[in-house]
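The structure appears below as structure tokens.
Shown here: the complex without one of its protein chains, the others still in place.
Let's turn to chain A:
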């Protein structure tokens, strides 16, 4: 029975649907000759689909100038937290305390600025330093004492909420100085006046120029990176895919800027956020420090044996998280014009969800700042879109939970198909 020649066997089984001449590439799809890596671009495609879905459901209200501005301003603090959180998750840790740190730093800022009447730049500086100290406190226990981050930051979540309540009692402190409110809630001035955009009406020239500059900068930087990588033989996206990505990015930025310019110019928090995203993307991707974070999350033992000062790196990413939490704390308080005892509750969950929706791996070692931001924006659009169509909050929660689960499941699935996880 078993005397089958190889030729017959190969013809007889019909095991592979794929053509024998072409290695099959799991986790990739072909789109009109363009081959896309689903795992790394899936999140951006999902984001586009969700925007399209809610634009239809809301009859276009989602993309109205004022609504776009709202989405950004209302979610800026969670996005800022997500930036710090993704670094921590890449290193294989977690931070549950950020919501409480937002509250306590907001309260501190309020005490300094409102009760004590300190000039706002000084008060802001003190608050950021305090945030750093909070991070140092937690980083010490985690990195140097060896207590799991989950425990330390769970304790921190309670500790810093308790501290907030001690400082504030049961009421809020406000109002904040104008400068802080402008940062949190305000817009750039129309330095160069308006221009007419035909049927779209008048728009702020300065905002438009900033937008164009951003597009030019993005394309130039990406092109330079691509060219130099190709120059030393590293695999790069083929030109059509590169062009597609650049066009999509440019279209997104320009659309955003035009809509904002038609409304009230650029929100200051958007400017801040853009700077943070750019800075932290470079930190994660291009610096020695960033590399070390990935190395630690990828294999802690190997990182130690490579001479990486693991404790130091972990300590500093928690300090960084503390500072970013303080930034978010001031902005949140400034936007509400009052520091309240319940500020920031469940922000940690939003930030963590953003990171995981954005492609971070639970085991650490994987993730991108841009991914976390996109993850945060996906949640923001779902929140906003569903409230526009009047969904009750329990349904919003349900959908967000399902999206988080689906995103991680998709990630695990593509990984398994690619054959890395066994």
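Quick note on the criterion: a residue touches a chain if its C-beta (ideal position, glycine included) is under 8 Å from a C-beta of that chain, and two chains touch if they have at least 3 such contacts; residues count from 1.
Criterion: contacts and distances are computed from a predicted model.
A.B. asks: Write down which listed name, "DMSO/TMAO reductase YedYZ molybdopterin-dependent catalytic subunit", "Putative multiple sugar transport system ATP-binding protein", "SufE family protein" or "N-methylglutamate dehydrogenase subunit C", is the UniProt protein name of the chain that is not shown.
C.D. replies: "Putative multiple sugar transport system ATP-binding protein"
A.B. asks: Among A:294, A:316, A:332 or A:347, which one touches the chain that has been omitted from the display?
C.D. replies: A:294
A.B. asks: Extract the touching residues of chain A with respect to the undisplayed chain.
C.D. replies: 1-7, 9-10, 12-13, 15-16, 20, 23-28, 228-229, 231-235, 286-289, 291, 294-295, 298-299, 301-309, 361, 365-366, 418-420, 422
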